[in-house]
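Removed from the display is one protein chain of the complex; every other protein chain stays in position.
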Amino acid sequence: MHAPRNSERSRRGRVPGLSGRAAEPLPPPAGKSPPAAPYALTFLLGALAAALACRAEQEPRFEPSVEPRRVVSLAPNLTEIVFALGAGRSLVGVSEYSDYPPEARAIPRVGGLEVSAEKVASLRPDLVLATREGNAPGPVSALSSAGFSVLVLPTGSLDAVLDSVRRTGDALGRREQAERLAESLSARRAAVRALVGKGPRPKAILLVWPDPPQAAGGGTFLDDVLTEAGAENLVRNRPGWPVVSGEYLTAAPVEVLVLPASAANRPAFERALTSGGLSRGAARRARVVWVDESAITRPGPRVFDALEKLARELHPETEHGTGNTEHAR
Amino acid sequence: MRAPRRTAALAGAFVLLLLAGLVGLLVGGVHLSLPDLVAGGGPASESARLVVSLRAPRVGLAALVGACLALAGAALQALLKNPLADPFLLGTSGGAAVGAALAAVAGFSPFVSPAAAFAGAVASSLTVAALARRGGRLDLQRLLLAGLIANAFFSAVLLGVFSVASGQTARTMLFWMMGSLADATPARVLALAPYAAAGFGVLAAFAARLNLFAVGEENAAALGVDVETSKRVVFVAASLLTGAAVAFAGIIGFVGLLVPHAARAVVGNDQRTLLPVSAIAGAALLAAADAASRSVFAPAELPVGAVTAAIGAPVFAWLLLRSS
Partner (left out) sequence: MSAVLEARGLCASYGATRALDGLDAEIRRGELAALLGENGSGKSTFLKVLARIVAPKAGEVLLDGRPLAAVGRRESARRIAYLPQSLDLVFPIRCLDLVLQGRAPHARGFSADSAEDLERAFAAMRACDVEELADRDAAALSGGERRRVFLARALAQDAEIWLLDEPASGLDLRHRLEFLGLLDRTHAERGTTVLLVTHEIDLAAELADRVILLRRGRVLASGRPDETLTPDRLRATFGVESRIEVDAQGRRRVVPYAPAG
């Protein structure tokens, strides 16, 4: 092969890029590994700063002062308690879902699951009522840090409801009414316990949502209600709100399905019962007890009504049922 | 191209911040006007003052968080010589989310969240840095990949945690993952401030070196920079800023990516100007976004991350289209 002549070659110029790829930087020899001290230090400092921030915000402490005249309730059950104590007129703001009693519907809204702290602030409340389990902690602590009187109430069990009633009564300056109400509710619970007695406890599951099937597990408020009503909660060993699998529902020895229904979710439950996850196996054979969702899921005075009804439905042998059950489908 | 004087650029950014701050104080679920604020007594005025007392720490937190994220983003873009670098690429967001989620599910008081989130952020940064180490050096290409992997892993863990969380916990987590300034308190602002200050100080000292990195890592080495030390310092500072921001405000995207981009278009890429301008512009942007999040569906509040995503995603798409 003849090489091209020298002069032609220099005239052709070079093809750019042929001089080689940009070489990759080489790693130097393994030297000492990078010092860990800066990382450790920053981590410690970070943890310290965050811990300090947390310290500065304990759960809001409440000091009762004069009888409050402008009350904001951040949860529907607390609204009901305030009304039950006869202080409904002092409410200047309520949470979105406060629809009972009917007078509550006219009160200005301050937000739903996440309340608007500034809306609350603009109402100039001298008392803010919040729940520990139901309200997002952020706005609550923001209000507390800004100097508002915030009372955080427990709602995890029936005892907690009674406690909330008493503490709200204290805060509202209606201690006597609160004590009376708490006593009467407590007495009704005692009556239910007597009714249920040592009788059989049907195995039950309370589903808060049909699809995917989500049940009330151990340690929840609804678990407490179910147990007091004389049933054995099959998913008690699972804390919180476990999603139970379809297989479980077909195979577990469930005798009763307790379904808290509202206008909004009843169609979804019906679908699940006829053709969905609740239409097979053990779930199909189980007895369905419908309960009023807004009464039973709100840790307030009405839950004791719901408790009584549920106890009667679960134990028809002690009294005549009210025809609210279904045997076959 | 003319580079505007540094002082003019900083002054302009500050004005933006002041405006945004004012908007943040006046605008929201409850609209206020200046007369309301300054007037004497009366319930309207008192109510206005109460609302402002609630908003002030919130605007302060938004500004600090926005500054931290924008600054971290600008520094990383220079260090990695990549205009698409984002503070969350380092895996800090995923780690922080998992930290906070685990704390919430384990039943700790929600006030523990910031510490847990910060711990998660630091842990994931360290893991990512370890993955990217190659023969004693911090390999910047592997850093990007390692960050992606870390985020993917943490997302999976997070979904698992979500599936066992109770309703309220899950909802709070969701809000946090989209960025939430709802629990802004003066204590949190004060806790974040030292981080922001430390981050700013360190990065300001490295600004000239970052200019060299922006041309190339080899370029910086050839001009006398100790590249390994610089990489580590900038990485740690950026991780700190990001971790602290996420710990107190949740995951807020797009700020770290787009604010430096926009600032660069206006003031050029000299880090000595770009870093402070990005920080101030980021503060302004987030304060404004927070005001928007409080007013669009009042009295409900959007998570601020949703607002930044809603603005940021189209802007980002437009940038991509424009550059092709």
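Think of it as A and B in the order they're written, each chain with its own count starting at 1.
The rule we apply is simple: contacts are C-beta pairs under 8 Å (C-beta built on N, C-alpha and C of every residue); 3 or more make two chains touch, one makes a residue touch a chain.
Every value quoted in this text rests on a predicted model; they were computed, and no experiment measured them.
Asks: Per the definition of touch given earlier, which of B:130, B:223 or B:313 contacts the omitted chain?
Replies: B:223
Asks: I'm checking contacts with the chain that's been left out. Which of B:86, B:270 or B:301 qualifies?
Replies: Of all options in B:86, B:270 or B:301, contact with the hidden chain holds for B:270.
Asks: Pick from B:82, B:127, B:155 or B:295: which residue touches the chain that isn't shown?
Replies: B:82
Asks: So which of B:172, B:211, B:278 or B:308 would be touching the chain we can't see?
Replies: Of the listed residues, the one touching the omitted chain is B:211.
Asks: So that we can see where the missing chain sits, which residues of chain B does it touch?
Replies: 1-3, 78, 81-83, 204-205, 207-208, 211-212, 214-216, 218-219, 221-226, 264, 268-270, 272
In this text, only the chains that are shown with their structure count from here on.
Asks: Can you compute the centre-to-centre distance for chain A and chain B, using the mean CA position of each chain? Integer Å is fine.
Replies: Chain A and chain B have C-alpha centres separated by 30 Å.
Asks: Across the complex, what residues on chain A touch chain B?
Replies: Touch list, chain A to chain B: 25, 27-34, 38-39, 42-43, 46-47, 49-54, 56-59, 109-119, 121-124, 133-134, 136-139, 141-143, 145-147, 220, 240-243.
Asks: Give the list of chain B residues in touch with chain A in this complex.
Replies: Against chain A, the touching part of chain B is residues 28-30, 43, 46-48, 50-51, 53-55, 57-58, 109-112, 114-115, 117-119, 122, 126, 133-138, 163-168, 171-172, 175, 180, 182-188, 190-192, 194-195, 217-218, 228, 232, 236, 240, 243-244, 247-248, 294, 298-301.
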